[in-house]
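Here it is, the structure in full.
A protein chain is absent from this complex, but the other protein chains hold their places.
Chain IDs A, B and C follow the sequence of writing; residue 1 opens each chain.
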Amino acid sequence: MEDSDNLRHRLREFVDAQVIPAEDALEDEARAEQARARLRAAAKEAGLWALPLPAEQGGAGLPLADYFELAEDEGRSDHGPEALGSASLLNARMLAAHADPGLRERILPGLVAGELHLAYAMTEPGVAGSDPHGLRTEAKQAQDGRWRIAGRKWFTSGAARAGMILVVARTETEDAAPRDSFSILAVPAEAAGFRIVRELDVLGAGGQYEIEFDQVTVPAAHLVGPRGGGLRLAGRRLALGRTLRALRWIGQAQRAVELLAARVRERRLGAETLADRQLMQGLVFEAELQVRGARLLTRQAASLVAADRPSTVEVSMAKVAAARALSTAADSAIQAYGAEGLTAASGLPRLLRTARAARILDGADELHISGGARRLLRQYATAGNQTGRADDLVDDTIRGSGE
Amino acid sequence: MEDSDNLRHRLREFVDAQVIPAEDALEDEARAEQARARLRAAAKEAGLWALPLPAEQGGAGLPLADYFELAEDEGRSDHGPEALGSASLLNARMLAAHADPGLRERILPGLVAGELHLAYAMTEPGVAGSDPHGLRTEAKQAQDGRWRIAGRKWFTSGAARAGMILVVARTETEDAAPRDSFSILAVPAEAAGFRIVRELDVLGAGGQYEIEFDQVTVPAAHLVGPRGGGLRLAGRRLALGRTLRALRWIGQAQRAVELLAARVRERRLGAETLADRQLMQGLVFEAELQVRGARLLTRQAASLVAADRPSTVEVSMAKVAAARALSTAADSAIQAYGAEGLTAASGLPRLLRTARAARILDGADELHISGGARRLLRQYATAGNQTGRADDLVDDTIRGSGE
Amino acid sequence: MEDSDNLRHRLREFVDAQVIPAEDALEDEARAEQARARLRAAAKEAGLWALPLPAEQGGAGLPLADYFELAEDEGRSDHGPEALGSASLLNARMLAAHADPGLRERILPGLVAGELHLAYAMTEPGVAGSDPHGLRTEAKQAQDGRWRIAGRKWFTSGAARAGMILVVARTETEDAAPRDSFSILAVPAEAAGFRIVRELDVLGAGGQYEIEFDQVTVPAAHLVGPRGGGLRLAGRRLALGRTLRALRWIGQAQRAVELLAARVRERRLGAETLADRQLMQGLVFEAELQVRGARLLTRQAASLVAADRPSTVEVSMAKVAAARALSTAADSAIQAYGAEGLTAASGLPRLLRTARAARILDGADELHISGGARRLLRQYATAGNQTGRADDLVDDTIRGSGE
Partner (left out) sequence: MEDSDNLRHRLREFVDAQVIPAEDALEDEARAEQARARLRAAAKEAGLWALPLPAEQGGAGLPLADYFELAEDEGRSDHGPEALGSASLLNARMLAAHADPGLRERILPGLVAGELHLAYAMTEPGVAGSDPHGLRTEAKQAQDGRWRIAGRKWFTSGAARAGMILVVARTETEDAAPRDSFSILAVPAEAAGFRIVRELDVLGAGGQYEIEFDQVTVPAAHLVGPRGGGLRLAGRRLALGRTLRALRWIGQAQRAVELLAARVRERRLGAETLADRQLMQGLVFEAELQVRGARLLTRQAASLVAADRPSTVEVSMAKVAAARALSTAADSAIQAYGAEGLTAASGLPRLLRTARAARILDGADELHISGGARRLLRQYATAGNQTGRADDLVDDTIRGSGE
C-alpha cells in the first residue's frame, strides 16, 4: 500500500494545484457542474477518490484514523471533500448501517461514485438549531405503510442538485419522549410535493437551500434506521461530522497563514517589508499559535472518535478552537493584505466566510461552551473518572444546525 | 429654524423607513439608479437633502458641529449619506476651496444637487495604502499648460457613474520632497484615455473600481489646489472623512445592537428566551458598552475637527474604536441570530462587511495604533503640551487607503 | 471661589507630591498612623480637606458634580481619598440623612475632621456578594429597645482603627419580603462582644478585616434609617460609591499610562528605545484608548448620579470599563518595565492589585454584565423609554461586595 506521507503529499498537491484554482468556477452556477465533473475524473485518475469510503461501496477503504491524517489537507479548500469524493462519507455511513437493503443498493454505488448527490435536511426556519425537539416537520404513516411528509427545512446543502434528501421528521406523537420522537426518511427529489423554495444567500455564497415537503409520500422502506431513532442517528453522525469539519477548518486556517506569511515577506515599504513590522509579526505568531493549538486539540478528538470512545468534550473543544483559529488566520491575512485582501481576487473573503459560519454551524460556539463546561464539571466532580455517561451523548450532540 | 431634536428624529425616521428598506435595490445594479433617484426626490421633499452643504451651493448650510449630531443616524445605512445628499461633502468642500472658479461653477451645483457624481482616486494597485509617497500615477504638464495623466487607481468608489474623477498624481520630479510631489487633478469621465478597468468584488459587494488613465489630458485649470500640494489637501480631507465615517459606523453598530436586542428578546427556547441566557446577555452588554464608548470618543474627536483644532490622535482613536464597535456588534448580532444571521435576508452580513472593511479603510488600524502611539508619546514627553506639531499632521493623516 | 482648573491642578500636585510618595509608609502598619496624620494636616493647610463634605459638617461643601471633576486626580493613589478627607463621604452622607440626631452629632464632626474612622460592614464569609438576601448576621430588639447583634462580617475596610462600625443585619423575620428584612446599626468599637477576628491578606495588602459581633448590644437610637430599610440605604450608597471608585480607578489607570509612556521613551535598546517597537506602541495606544473611553463613560454616569437620575446601566458600564482600563494599563506598564515592573519599588504591583480587586469589588463584573444586559433589554423593548423602573434600582444595586 502507498506510503502515507506520499499519499498525503499527493493529495495536498492535488488540492493546491487542481481544486483551489477551480474554486471560482465551482462557485459559479454556470460552470460548477463541469468543474466538478472534471475534478472527479482527475481525482479518480489520481487514485485519490473516495479515500475513506469502504472498498465494498467503491471507496478506497482507508480507516477513519488514517483518513483523519489527510482531512486537513483535503479541507484546504471547502470544495476539497466534494472534489475528492469524501463529502458523501456521513451519508454513506448512515445509509450503509441503517437503510433498507433495497434502498441502500439503489443509492450507495452512485453516491460513492459521485454520480448521485444526497442532501441532509435537519435545520428548520424559525426553530433554534440548539433545540432539535422543536422541529416541526412531520411524517405520518398511512395504513399502507407509506409515509406522508409535510414541513420546511433550510440550510440544506446542495439540495438543488440532490437526487435524494434525507429528512429528519417528527413521526411520534406528543406523548413520546422528545428524544424518541423523530425519524429519518429518504425522499427522492422527484417526489411530488417536494420543491426548492429558494437558494439562500449565505454571506454572499449559494449552495444552501430552503426546501418544502408538501405532503410528499415515500414507501415504508424509505425509513432510515429505527422509527423514533432519528435524533440518535443524527447525534452519532454529528461527532464525526464535527471532527471532520474542524480538521478542514484547520486546513483552511493553515492556508490563510501561508498567504499571510507570503504577503508580509513580499510587501515592500521603502527599504523594509511588512515582515519587519512587529504588529505584523504579532499577527503571524498569534495565527500560527492558534492553528497549531487547534490542530493538536482536533487530532486528539479525532483519535477518540476513530476509536469510538467518548469524545463530546474533546470534539466541542476542537470545534471551538478550529473555528477560532480559522477566524484569526483569515482575518489576519486580510489585515496584512490591506484593501486588496477584501477583494475576491485575493481568495481571502472565501476563507473569512467559512470562518464566520464555522462559529455557528455544527452548533453555535455558545452551545459547545455551555454544554462542554457542564460535562467537564461532572467529570471533575467524579475526580479521575474522565468519561461522561454514555446516554449523555445523545442529548448534547444532536444540537446545532449543520448536518 | 427647526429644532435639532426634531430634525434628528425626522432624519432617523427617513433612514429607517426609506433608506434601509431600499438597501437591496441600491446594491442591485439593475435597480440602483431608480432607487437613488426616488430617495433623492424624497429627501429633497422632506427637507433633509444636503444638510451640511453650504447654502450658496444649494445645501442646507448646517454647520459641521450640528451635522455631526446627525451623521450617526444618517449613517445607520451605508447608503444614508448618498440618499441624503451629504456624500458629496468632502469633494464639494475641496472644490469650493481649491478649484479654479470656472471649474467650480460647472461642477458644484450638479454635485450638490445629486445630479453629478464625483469619484476620488488615490489608492493604487501594488502600493501600500500607508505609503502615499509610493504612488505611481503621474501627470506631466505640456508647454500649452495641459496635463497628461498616466496611471492606475483602484478602490475608486462609484467611478462607473462618476462624471468627473479627482485624481492624486505625481507632478513633481524625484528631487522634490516626497510630501510636495503630488497634485490633484479633475478628470472628466468622458476624457479620451480614461477607462473603467473592472469592478472590484469587495466582500461580495460592488461599487468600487479599478480605473486607468492612459495618457489622459486635461486643461491647466483642472489642477485643484496648488501644484505639489496634493498630499496636504488629501490629508486635510482625511481628518473630516475619518470622523464622518466613524460616526456612520457607530450608527450601523447601534443598528446591529438593536437587532441583537430584538432577537434575544424574541427567540424562544422552551419556556425561556435567549435573553435569559447569560452568554447572550454578555453579547448584549459588551456590544452596547463598545458602542457607547466609541460614540463618546468619536464625538470628542468630532468637536475638535469642527473647531479646526489638532485632532490626529483623537480621530485615530475614534476610528479604531468605531470600527471595533461595529465589528463586535455586527458579529454578536449574527451569533445571536444563528444560521439565519448569515443570510442576506437578515440584513446582518451587510453590516459585517462594512465592519470588516472599516478596520482597513481610512488607514488600517495598525497604522493608527503605531502612528497614534508615537504622537501620544511625544505629547506625554512634553507633559501638559497636549498638541502635536502642526506639520506632523500632514505626514500621518494622508496615510491609509480610502478617500 | 477658587477657579476649578486651579483647584484641580493644586489637588493633583498634592496627590503626586505628597500622597504617592507616602504610599509605602501608609501601607506599613508601624508608620501608617503618623503618615496619615501628617497628610491630614497638610491637606487641611492646603485647603484641600474634605472637599465634597457639607460645609455645616466641616467640609468644603463642593457639590457632587464639581467633586466628580476632581475625584479622578484624587484617586491617582488608593490613599488619596483618605489623605484628603473625602473617604468619609459615603458614611457621612448616610449618617447625615438617616442617623438619630444625637448619634449624628456625636459622630459627624469627628468623622469629617478625620479624627474618627468609621467602617461599613456588609459582606459576610460564606455568602455570595451577589446575594444580599443570604446575609446571616442578625439583630434582635429586646423589650427595652436595645438591639442585640450576632454574626460575622469580612472585607470590612479599616475595622481595626474604626471607632464605630455600621453593620447591615437581618432584623425582620422570614415572613418579611427579603428586601425589607435588613437594617443598618451603628456599633461602637468598644462595645462588649465586638472583636477583630483577623486581618485579611488581600493580594498581599492589609487593611481589611474579618470581624465578629458576639451578642453585641446597642441602644435603639443606633438604628440608622428605617427598620427594614437597610438594603435600600445600602443600594443608594452603592450608586455613588461605584461611581467614585470608577473615577479613582481611572485616576490610577492614567497614572499607569504615564509610567508606561515614560518607560518606553526612556528604555534604550542599542540605538533605539522601546518607543520604537510597534508592540510597545500597541500597549500605549490600547491603554490610552481604554482609559479615555472609560473616562468618558464614567463622567456620563457621574453626571446622572449627580443629578439623581436613573443611572444603573451607566454605572455598571462605567464600573466595568474603569476596572478593565486599570487592568490593561497596569498590566501593560508592568510588561514594558519587564522584571523590574514586578518589584514593589516600581510602584506598579500596587496598581495591579487594585486592578485585580476592581473586577470583583463593587459587584463582580459578571453581575454587572448580566444585570446590566437585562435592564438594557427592557429599555430596548420599550423603545425610546430609556429609563428603568425606579423600583428596579434597589434590587440590582445592592449586589456586590464592597461598600
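Definition applied: a residue touches a chain if its C-beta (ideal position, glycine included) is under 8 Å from a C-beta of that chain, and two chains touch if they have at least 3 such contacts.
This one's a predicted model, so the numbers in the text were calculated from it and none came from an experiment.
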item	value
Sole residue of C:Arg195, C:Arg227 or C:Arg267 that reaches the chain not shown, by the stated touch rule	C:Arg267
Those residues of chain A which, in the complete complex, touch the missing chain	258, 261-262, 264-265, 275, 278, 280-282, 284-286, 288-289, 292-294, 296-297, 300, 317, 320-321, 366, 368-370, 372-374, 376-377, 380-381
Positions on chain B contacted by the hidden chain, ascending	277-279, 282
Residues belonging to chain C that touch the chain removed from view	123, 125, 128-131, 154-155, 200-204, 267-270, 277, 279-280, 331, 334-335, 338-345, 349, 352, 356-357, 359-361, 364-366, 369-370, 401-402
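We adopt the following convention: only the chains that are shown with their structure count from here on.
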item	value
Inter-centroid spacing, chain B versus chain A (mean Cα positions, whole Å)	39
Whole-Å separation of chain centres (CA-atom averages), chain B against chain C	43
Distance between chain centroids, defined by C-alpha means - chain A, chain C (Å)	52
Touching two or more other chains - residues of chain A	277, 279
